[in-house]
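Heads up, one of the protein chains got dropped from this complex, but the rest are sitting where they should.
Each chain gets a letter, A and B, in the order it is written, and its residues are counted from 1.
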Amino acid sequence: MDNQLIAWLLAAAQTALFVGAAPLLAGWTKRVKCHMQNRAAPAVWQPYRDLAKLFRKELVIAENASWLFRATPYVVFSAMLLAAAAIPLVAVDLPTGAIADVIVLVGFFALARFFTALAGMDIGTAFGGMGASREMTIAALAEPAMLMAVFTLSMTAASTNLSAAMGYVLDTGLVLRPSFLFALLGIAMVAVAETGRIPVDNPATHLELTMIHEAMVLEYSGRHLALIEWAGQIKLMIYAVLVVNIFWPWGIAREFTMEALGLGVAAAAAKLMLAMVILVVWETVLAKMRIFRVPEFLGFAFVLSLLGMLTHVVLETGG
Amino acid sequence: MTSLAQLSLFEQAIIVFAALALFSSFVMLAQTRVLPLIYAFAWQGVLLALVTALVAYVSGHPHLYISAALTLALKVFLIPWLLHRLAMQLRIHLEAERIVHPSLLLLAGGGLVIFSYYIALPIVQRSGLATRNTIAVSIAIVLIGMLVMIARKKAVAQVVGFMSIENGLFFAAVVSTYGMPLIVELGVAFDVLVAAILFGVFFFHMRESFDTLDVDQLTRLSEAREPEAPHEASGAAPAGPAR
Partner (left out) sequence: MHILFLAYAALILSLGSALGAFAPLRRAGFPLLGAAGLAAVAAGGWALLGNVTAVATLPLGLPWLAWHVRLDPLAGFFLLLIGVLVVAASLYAPAYQRGLEHGRSVGTLAPLRIATAVFVAGMYLVALADDAYAFMIAWELMSVSSYVLVVFEHEEPANRRAGFLYLLMAHVGALAILLAFGVLAGFGGGFTFDAMRAAALSPLWATVAFLLALVGFGMKAGIVPLHAWLPEAHPAAPSHISALMSGAMIKMGIYGIVRVSYDLVGQIQWQWGIVLLLAGTASALFGVLYALMQHDLKRLLAYHSIENIGIILMGLGLSMIFLGTGHPVLGTLGLVAALYHTLNHALFKGLLFLGAGAVLHRTHERDLERLGGLIGRMPFTALFFLVGCVAISALPPFNGFVSEWLTFQAALQAPALANGVLRAVIPLTAAVLALAAALAAACFVKAYGVAFLGRARSRHAERAREVPSGMLWAMGLLAGLCLLLGVLPTLVIEALSPVTHLLVGQSLSSASARGWLWLTPVSPQVASYSAPFVAVAIAVVYGVGYWYFKRRAKPVRRAYAWDCGFGALNARMQYTSTAFSQPIRRVFAPAWKLEEHVEAAREPGVLGRARSLHYRVHALDWTWLKGYVPIGALVLAAARRIGRIQTGSIHTYLVYSFVTLLLFLWIIS
C-alpha cells in the first residue's frame, strides 16, 4: 500500500512539474526563435511574468457572452491537465498513466477544442465564427492522421497505453522500423497543425483574416486568457513529449529511485529543448500557407501515417 | 512469423530503405511540379542502389555491387540529368500540373499497396530470404508507377512513371532472387537509357506539333474524330492545365 502511495505522489509531482514547466518550454522556444531570427530575445521566464500579470488583471467580458464563455477556460485547462497527468514525462508506469490511453488523450484535446470553438461562437462576431469553423475543419482532417499514427505504434507495441508503449520500445532496444519513421513524421505534422504553429497557423499573429486559434480566443482577458494561454503551452509540451518520449524514450525512469528520476528529468529536459530547436528551425524556414493548402498538408500527414501502418503490416510482421 | 527485432541491423536497414523507396513512389504520385518529380525519381534510384548494395553485402552476391553501381550511374545521375536538361530546354521546369483529387489518388496508392501485399503473400510464404517481405513493396512500386502514368497528363510525369515501373521490377528481382543475371540487367539498363532518349526526341516532336506536352492532346491524332474545325478544337479542349 505504501508503494502505491509513493507512486501516486510521484504521479502528482510529475503532473505538477509538467504543468509548471510548460511556460518555461514556451519561453525557451520563443528565445531560440528570436535568436534564430536575429531579434532581441526575452528572458526564458517571460511567459511566467505574462501569466502572473494576466491572473491579476481585471476581467473584461463581451456584453453578450454567456456562462459557456466563462466556463470554457476551466474546461480547457482541466482537459489539458488531465492529458498532462496521463503522459509519462520522467517516469513510466505511474498510476495516472492508466487514466487515459492515447485515444482518450485525443479525446481530451477534442473536448478542449470543442469548448474553445463554442466560446468563439458565443460572442456573435465574425472572428469567433471564422476561427471556430477553421479550427474544427483542420482538426477533422488532423484526427485521422493522428489516429493512423497511433494505430501504427499500438500495433507494434500491442498497446495504446503510453507507459506500455514506451516500455516496449525500451525493451526491444534500437530497431530500425520504417513504420516508426513514418509515424513519427506523421505525428510531428499533426502536432504542428494541432498546436497552431507555422505553416498551419501563426501563434504570433493578430491579423484578423489569417488567425485561426487566436480568432476564437480574441475576446478573452484576465485570468480566462491566462488559463487558455497556459493550456496552450501545456498542449505544445504534451505533443513535444509525445514525440520525443515515444520515439526516443531512452533516459526515462523505469524505477522510482532518486538517480533514475534525476536522470529522467535531465533527459526529458534535454530532449524537449532539442525538439523545440527543431520546431523553431522548421518555423523559421517555412512560411504560413493559405488555409486551403492546409488540407494538402494534413493529407500528406495522413499518407505518411498510412504508409507507416502499411509498412508495418507488409514489412514488419511477415507473411 | 519473424519479428523485426530478430533481423540484423543491415537487414533492418534494407527494410527501411525499401519503405522509403515506396514513399518516394507516393511522392511521385502527388508531386505536381516537374523538377521535384525528377528529383523524387532520382532519390528512388539512390534508395534502390543502397538496397542493392546492402543485399549484396548481406547475401554475399558480389555481382549485385555492379548492379548497384549501374543503378546509381543510370537512374540517379544520367536519366535524371537527361530529364532535367530536357525540362530546361523545353522551358517546362516551372510548370505545375493540376491533379483533380490528389488525396483520392494517394488513397488509391494505399489501396494498391494492400493489393500487392495480398498478391505477394503466396510468394512470400514460400521464400526463405530475409528480404522476402519487400517483394510486396516492389510490386507496389510497379503498380504505383502505372498509376502515375494513368493519372498524370504531362509527358514528363509519364516518363517518370514508366521509369519507376522499371525500378520496381529491378527491385523485385533484387529482393526475390538476389538479382537477375548480369547480362539481362545490362540489357535492361541499356533499354531504359534508350527509352529515355527516345522519350526526349518524342517530347520535342510533340512540342512542335501540339505546342504542349499534355498527352491528352494526343487524342487529336485519332482519325475517328470529326476533322471539322481543328482550330476550335485546339482552342477549347484543354480546360485544366496551364500551358
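One rule holds for everything that comes next: a residue touches a chain if its C-beta (ideal position, glycine included) is under 8 Å from a C-beta of that chain, and two chains touch if they have at least 3 such contacts.
Just so we're clear, the structure is a prediction, and the values are computed from it rather than from any experiment.
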**Request:** Check each of A:62, A:175, A:260 or A:273 against the chain that is not shown and name the one that touches it.
**Result:** A:62
**Message:** I'm checking contacts with the chain that's been left out. Which of A:26, A:92, A:148 or A:236 qualifies?
**Reply:** A:148
**Item:** Positions on chain B contacted by the hidden chain, ascending
**Value:** 101, 110, 113-114, 117-118, 121
**Asked** Residues of chain A in contact with the chain that isn't shown?
**Response** 58-64, 66-68, 71, 74-75, 77-79, 81-82, 85, 98-101, 103-104, 106-108, 110-111, 113-114, 117-118, 120-130, 132-134, 136-137, 139-144, 146-148, 151, 154-155, 158-161, 164, 208, 218-219, 222-223, 227, 291-292, 295, 302, 306, 309-310, 313-314, 317, 319
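Throughout what follows, only the chains that are shown with their structure count from here on.
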**Message:** Going by the contact rule set out above, which residues of chain A touch chain B in the complex?
**Reply:** 172-173, 175-179, 181-182, 295-296, 299-300, 302-304, 306-307, 310-311, 313-319
**Message:** Help me check something: in the complex, which residues belonging to chain B touch chain A?
**Reply:** 1-5, 9, 12-13, 15-16, 18-20, 22-23, 26, 30, 102-103, 106, 109-110, 113-114, 117, 121, 124-125, 132-134, 136-137
